[in-house]
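Complex shown without one protein chain; remaining protein chains in place.
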């Protein structure tokens, strides 16, 4: 499926901090640390584990731009 | 200001496609193309232009994880 | 690509109201009207037009629950 | 209260998977499965339970459009 | 309709900057300036204009916490 989401960042899962409902999936994208908070159901269905090759998908409207002082 | 947002990606502005209310700011993050849809007011206030060094800030709850087939 | 996003609603494009940066894509999902605000770049790249068969993809953290009075 | 949110999908609660902070509320919308991740406080205040008639409310800017391959 | 959204801020519309697809609605909430980017369709349907009494509704998962340096 092709997606309207404009941001697709290739990454590897480095850790999964799992609660009852939500898991924080920590990713490494070429040296940049990313975190995705997703449902535990999705972690299980996608079979995510340390080392999984994934894509971080982010809608353009969810990206804030910051300018360092 | 330190932020709870877990994703902070250093990038450079490569293009700005501006409408009346919203602008799509295209970024290059070490070879990965990113797009941020923000208000035109923010573009003006931050003084964004091609070549600006910025940080793409994204909340962990806005990151979807995809697994290639 | 399989996605962590928990909401995938099959729909048909019924109208596209396009601005300079953002387009509102109106969908019909079995009688329910949906609207997606996406970049005009995505509309073009996906080749969206009236009648296109699409999937509305929504992250679980973006769904508010309302209870009618 | 009338809302600017463009997506209002009538549904029934089929399950609630509750953590300490967040609950994943599973909905059935005429045969389509939906999931909403909301605070446990909201579940309690709204009195949500299996069988509750609800509306899934989603902002247009949170809807990604996918096109099947 | 009662909502799971945890943030409901009473405000008054002070300006509307309208594009083709999206409008930025500027609000005053007891001296705090807020901006909501919504569809032009919603502006029209809700009959928003300068002086309208509204509520800014925000899901808890969309709130970032910042700590001033």
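Just so it is clear, A, B, C, D and E label the chains in written order, and each chain counts residues from 1 on its own.
The rule we apply is simple: a residue touches a chain if its C-beta (ideal position, glycine included) is under 8 Å from a C-beta of that chain, and two chains touch if they have at least 3 such contacts.
As the structure is a computational prediction, the values presented were derived from the model and not from experiment.
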{"item": "Absent-chain interface as seen on chain D, which is shown", "value": "1-5, 19-22, 39-41, 57, 59, 61"}
{"item": "Contact footprint on chain E, counting only the chain that is left out", "value": "5-10, 24-25, 27, 29-30, 32-38, 42, 46-48, 52-68"}
{"item": "In chain B, positions touching the absent partner", "value": "1-6, 36-39, 41-43, 45-46, 55, 57, 59-61"}
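Simple rule for what comes next: only the chains that are shown with their structure count from here on.
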{"item": "Angle of the C-alpha superposing rotation, chain B to chain C, to the nearest 5 degrees", "value": "120"}
{"item": "Cα-centroid distance, chain D relative to chain E, in whole angstrom", "value": "21"}
{"item": "Chain C and chain D: spacing of chain centres that average the CA atoms, whole Å", "value": "16"}
{"item": "Shared interface positions of chain E, touching two or more other chains", "value": "1-5, 19-22, 37, 39, 41, 57, 59, 61"}
